[in-house]
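For this view, one protein chain was removed and the others were kept in their places.
Every chain is named by a letter (A, B, C and D) in the order it is written, and numbering of its residues begins at 1.
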Amino acid sequence: ADVSACLITKTDTNPFFVKMKEGATTAAKELGLKLKSYAGKVDGDNESQVAAVETCIADGAKGILITPSDTKGIVPAVKKARDAGLLVIALDTPLEPISAADMTFATDNLLAGKLIGQWAAATLGDKAKDAKIAFLDLAPSQPSVDVLRDQGFMMGFGIDTKDANKIGDESDPRIVGHDVTSGNEEGGRSAMENLLQKDPTINVVYTINEPAAAGAYEALKAVGREKDVLVVSVDGGCPGVKNVVGGVIGATSQQYPLLMASKGIEAIKKYAETGAKPEATAGKNFFDTGVTLVTDKPAKGVESIDTKAGLKKCWG
Amino acid sequence: MEKTPILTARGLVKRYGRVTALDHADFDLYPGEILAVIGDNGAGKSSLIKAISGAILPDAGEIRLDGKPVSFRSPMEARDAGIETVYQNLALSPALSIADNMFLGREIRRPGPLGSVFRMLDRPAMEKIAREKLSELGLMTIQNINQAVETLSGGQRQGVAVARAAAFGSKVVIMDEPTAALGVKESRRVLELILEVRSRGLPIVLISHNMPHVFEVADRIHIHRLGKRLCIINPKEYSMSDAVAFMTGARPAPEEALAA
Amino acid sequence: MEKTPILTARGLVKRYGRVTALDHADFDLYPGEILAVIGDNGAGKSSLIKAISGAILPDAGEIRLDGKPVSFRSPMEARDAGIETVYQNLALSPALSIADNMFLGREIRRPGPLGSVFRMLDRPAMEKIAREKLSELGLMTIQNINQAVETLSGGQRQGVAVARAAAFGSKVVIMDEPTAALGVKESRRVLELILEVRSRGLPIVLISHNMPHVFEVADRIHIHRLGKRLCIINPKEYSMSDAVAFMTGARPAPEEALAA
Amino acid sequence: MQSTNAASQPSQEFEKVLVDSSTQVASFEHERSLTERFQHFLHSSPAAVPLIVLVLSLIAFGAILGGKFFSAFTLTLILQQVAIVGIVGAAQTLVILTAGIDLSVGAIMVLSSVVMGQFTFRYGLPAELSVLCGFAVGAACGFINGALIAYMRLPPFIVTLGMWQIVLAANFLYSANETIRAQDIEATAPILQFFGNSLRLGGAVLTYGVIAMVLLVAAIWFLLNRTAWGRHLYATGDDPDAAELAGVNVKRMLLSVYTVSGLICALAGWALIGRIGSVSPTAGQFANIESITAVVIGGLSLFGGRGSILGMLFGALIVGVFSLGLRLIGTDPQWTYLLIGVLIIGAVAIDQWIRKVAG
Partner (left out) sequence: MQSTNAASQPSQEFEKVLVDSSTQVASFEHERSLTERFQHFLHSSPAAVPLIVLVLSLIAFGAILGGKFFSAFTLTLILQQVAIVGIVGAAQTLVILTAGIDLSVGAIMVLSSVVMGQFTFRYGLPAELSVLCGFAVGAACGFINGALIAYMRLPPFIVTLGMWQIVLAANFLYSANETIRAQDIEATAPILQFFGNSLRLGGAVLTYGVIAMVLLVAAIWFLLNRTAWGRHLYATGDDPDAAELAGVNVKRMLLSVYTVSGLICALAGWALIGRIGSVSPTAGQFANIESITAVVIGGLSLFGGRGSILGMLFGALIVGVFSLGLRLIGTDPQWTYLLIGVLIIGAVAIDQWIRKVAG
């Protein structure tokens, strides 16, 4: 019989997920799987993802690949699917608890954050101790990616994170503030403007992803500050890497959504044929699809590749 | 006229923004009479009866029913006290049936727990009574009591409104220009209804601009002018010309009528 | 009556869902006359004049103005052809000023590019003309031409609507129950306005349920019944009782009137 | 009515002839075509159109998808997916029947569910008590809406727009955006997940949430059609001034409708916990739009006074059938949204067509 699989992304508008879908479609075609894709209406829309999971069960799919919008909220629906014998793999964003999925194929988001944090600290050198940092986060509900990257950045930069599971409880005076962006350009611009008002001397900007970074850059440009602020981000999409070339972003942690998708499809096929579930990367509780820092201004002590190499591996 | 009035008002005041609609208006209605209220447009006739029937709350003044002071905060309260009103704009709910409209706000519930616990309506009972009331008043051209009011002609609607007031009014029936939009024939029917109601012993307040009709049916005529009662005249003692002259200010009101 | 009619209609039909409001109705209006249209409620009088004035599109039938067939798809088109109408519900815009209302749909623009390019209104000109028209018709109790219509009394509004029709009607003026909600005094004023308009040579169609008024001013009376013209009578040859009898079906219409 | 025996001697000469006047009325039926008769049937049964559309879409998707769609499991899954919208839609129906609109339903639902969760977990109240508190909060929000609309005469659109923002912000501020995990609820306060329990009959899975929706709609149908409250509600929506003068206490009516709406939203909040397992302050973002959509497709008039709550239920089911059916076919979800947009406009267009001739 036909083996069918589902891909459920947070939205179908973020290029990251668009690419992920393309990757999954290609892989499914190669392996002879039927694939159906679903998405939430906006980042954070849990109900649509729940309905999608239920549809996959009704549809008799063998497995589900999901990038959860509400990492805690989706858990019961995932459990239903697993109870019905489906393999559920979280992509990109781990569930809470991470064990709620059969496996997670993701960037090590904490590491992704650490890398850009270290790079920023190293690049600033002595000036790091009186940096002024803006954090452009994802959503008020603090989904796991948001927390991991944000807190990872702080660790890399040398900021005391207090509770590493919580954004916003820190007291380091170098933090100007946090604001949410919904991971898109418009949110990035408004959040940046707001934080600039709070403190116009901001010189480091952490962003949850590259669309948010692009929005932030427009706000900086509007006040003529685009040259003297370090913007770091996560994603490594082709537009993002080009933005690194163009100096919009100083450094970005590149992730590999196509790999997540193709690995996920392979795992479902294998599970359908043999019943075997995928294994985690040694020493971690998830399958690490890798992360690489991309920058043209390498900093001492932080491993990175340049944009030429980055462009070869970029997606979208 | 030596009887005591059933309904009186003294010193009613009602302001709308910069307009004073009622300016210390008085009012008296005696048992079993038809009292006509006449006056120019905007004289405050509708405001007066709205104040009496609980549709608006006067800013000042006192209303007494059967000698006891009352203060209606809604048309419901006035109705419960026995005052039924046919408003200038009818006050029927177009989408509801004739029976529903007649019983609006005084529905009959099923006997037993269906009624007391589940508050279920007794449709058959309400329909039966509605049909009776309509035919009592000779309104049998309406075939279907469950017809929506919006499917009736203007004259028929007017008939339903008047029938409702006549059927349920236990103390007073008030009608605000019931024939304004009606044709000759339809107006006549409403006048007959009014006489019919009086013949059952109920006093009626009739507001109208139609002098021949007023003089035909009224026992007394209350002339309203500039927000207050100007005078009361007996239609047998004064002519239509007199009434119009007083009402429009063409001639001053007679002394003895003022004191009435 | 040997003149040719200025406005005629033949075989007008208009259905609303299950109701036939106009059932092959005919109509004739002669130059300089006041033609009264009477009939029971729901006889189709308003529907008739709405069809003539472009407010509704008849399902069938023909209308001729000055002998030429016309087919108005909107009140605008009828107005442009010189037919002005005072509708039963007045058709004034409450929030706009008197001047704005009088010129609605026929605004005057500034001379020069301000008007032709920027399409800017010539407020002073419009106000001046509006004031002239109102005082020409003796409506000078209105002080401020820039007052919003909603601040006027019912009688004053009626006056504005009538003045607008009288001022701009170049061929025909139609009035649908202009006095229905008015008091004795206010009704009288409107009647005088109607006579005033006729004295300027314009023919008028007047719909009314007030027989004394109809018989006072009308040159001819069109009796409408069950959706069609029943007959036309001359008020000097027939009494009000005759008219009412024909209109309500109490007596058949006379042969010669049918042929009219 | 015949000339009565009362003293009726017309003073005006011309009125005397009226005794002989004809009693014929000026409306005569003309031949009615089949279309017109069909239109008339549809007009007199307001839930018929959505029901027909529902049946047709079931048949269409059944034909395309076969047993995968026409299984007890899938059909009851639709019910599950529609349950929350159906409950919120019941609240919306009441409000829209009064010619109002409630944009705060989604926010009230979420706040109520958050209160039920947080009161249990943050303050350690017994879960049953927290549920009651959730209902109280829902009713209070509705009450405030109602008071502003009924007594201060503010437009419902604006009041509930403001309330939406206020309640949603309060919800985020109060909950600190924390999701309460399903596992914790299951362990400590399973009653919060009450509506997630289910009856299984063969492949059919009827959650208590679905049963609650059906019972709620039935109860409201009864209230609307068999009690004075329902008649007064229709009258209020039809013409509030007339209703007031005719003896309906319109203000109290509006106050009660919005309060009941708040209560029903709290019920929806409880059912929401059952459906998604956890308590999430970000849930229910689309409940406003979805409930209004169900009402509109269900043939209720936004001008109030017309339509049936059954129509709303069918409307919600139509959206549910389309959503699941199209998902099963594997179409891009955006096509679903597009189609629902077309359905919305189509529904009122049909409605208009029916009214046009049926009169």
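The criterion applied here is as follows: a contact is a pair of C-beta atoms (placed from the backbone, for glycine too) under 8 Å apart; a residue touches a chain by one contact, two chains touch by 3 or more.
A quick note: this is a predicted structure, and the numbers were derived from the prediction, not measured.
When the full complex is taken into account, the listed residue touching the unshown chain is A:217, out of A:119, A:135, A:153 or A:217.
Only one residue from D:52, D:129 or D:169 touches the chain missing from this view: D:169.
Summary of contacts with the chain left out: across A:248, A:261 or A:314, the touching residue is A:248. Counting the whole complex, the residues of chain D in touch with the unshown chain are 148, 152-155, 157-159, 161-170, 172-173, 289, 292-293, 296, 302-303, 332, 334-338, 340-345, 348-349, 352. Although one chain is not shown, part of chain B still touches it, namely residues 15-20, 23, 40, 42-44, 211, 225-227, 239-241, 243-245, 248-251.
For chain A, the list of residues touching the undisplayed chain reads 11-15, 18, 42, 140, 177, 179-180, 184-186, 189-190, 193-194, 197-198, 211, 214-215, 217-218, 221-223, 239, 242-243, 246, 248.
Rule of thumb we're sticking to: only the chains that are shown with their structure count from here on.
Rounded to a whole number, the gap between the C-alpha centres of chain B and chain D is 39 angstrom.
If you average the Cα atoms of chain B and of chain C, the two centres end up 33 Å apart.
If you average the CA atoms of chain C and of chain D, the two centres end up 46 Å from each other. With touch defined as above, residues shared between interfaces to two or more other chains in chain D number as follows: 12, 14-15, 18, 21, 25-27. Shared interface positions of chain B, defined as residues touching 2 or more other chains, are 153, 184-185.
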